[in-house]
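The structure is given below, and queries will be raised subsequently.
The chains shown are only part of the set, and none of them has been moved.
Labels for the chains are A and B, by order of writing; each one numbers its residues from 1.
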Amino acid sequence: MELLVVTDKCIDYDGSAIQSHWAYRNFGILGNSLVVFRGKCDVKVEEMIDIEDLRAKKEIRSDDMVHYIIEVFDFPNVLLASTLQKLFIAKLCEVLGGYGIKTVRKGDDIYVNGKKLSISIATVSPVSIKIHIGINVEAKGIPKGIDAIGLKEIGINDVDGFMDRTGKALVEEFKKVKKDSLKVRWAS
Amino acid sequence: MELLVVTDKCIDYDGSAIQSHWAYRNFGILGNSLVVFRGKCDVKVEEMIDIEDLRAKKEIRSDDMVHYIIEVFDFPNVLLASTLQKLFIAKLCEVLGGYGIKTVRKGDDIYVNGKKLSISIATVSPVSIKIHIGINVEAKGIPKGIDAIGLKEIGINDVDGFMDRTGKALVEEFKKVKKDSLKVRWAS
């Protein structure tokens, strides 16, 4: 899994980055990848992946977020997509713990002090698994009714450093997962 | 995923429970399952799954452990096996956090105060994913050279309660993973 942390420019997230080969089309990264970038979040209805959100006509918005776009080509299966997503979220909580921040993970959501820090979705394309995770930098521009929080409110001001540290942590986690999958004999 | 917590008797773990359909053969549980039980751990060489351990001729032993045997039939893929295993380990750390215990997860290992609390393996049979997790109740009978710790040393004396709480937490986690995998449209 190749890591790209984009810190020299903003990239807004409108949901289209969830399509397959986004990292290859935009950055020339071939194969499994994690691209970390920062920008506004405003997901267009036609790009919404979560049908629960679509049915509830939810808005997915934030003025400033750190985004993670993961693509894994090994096997495009929704259960693997959903499992990987939860593991990555758990890993982010562990990294936040390293910053001294106490988090509560509920499935694919991260809460700090009862407030929502993140959004996430995981699905498949016909050739890959795609996961998006967004972490509020500041809790601004969030849809009404959501009690949100951002990195700055919890004392993480070095956003570039956070992007780098979490990016590396997620890639390390994936590499460990992959390595362990190769060193075990099958059971009867 | 059906949960069975066995608290009325001890079951020793010699590695053979990693075979497919163990829960069905022994308890009549059909389909995805988590069986939690308590007993000695002494894995026979012919049942060892981790080839790294086999190559290093490691012993896998403990006098008293809480064991988790998970079987998932959805898709017998080693990457999904390894990902699910790490997620379950992360969840166990979160539950331990609920007990007020600070853990460090390294892949599929749980450490408390720099000491090893757990062992784990994940693999596939031709029809299912199989995961074993073992948590020391007391750090006794551990192979030399491993600095281990057990539940009792970290203040968890109600082992039955711990088995029940962690069993439920893991099953809830899996159900959430599965549910989320079904509610997303595919991406192009």
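In this text, contacts are C-beta pairs under 8 Å (C-beta built on N, C-alpha and C of every residue); 3 or more make two chains touch, one makes a residue touch a chain.
The shown structure was predicted, so the numbers you read here are calculated from the model rather than taken from an experiment.
Note on stoichiometry: the full complex in this file contains 6 copies of its one protein sequence, with 2 placed in the shown coordinates.
Note that only the chains that are shown with their structure count from here on.
Our note on geometry: chain A versus chain B, Cα centroid distance of 27 Å, whole angstroms. On the side of chain A, the complex with chain B involves touching residues 18-20, 49-52, 74-75, 77-87, 90-91, 93-94, 105, 107-108, 121-126, 130, 173, 176-178, 180-188.
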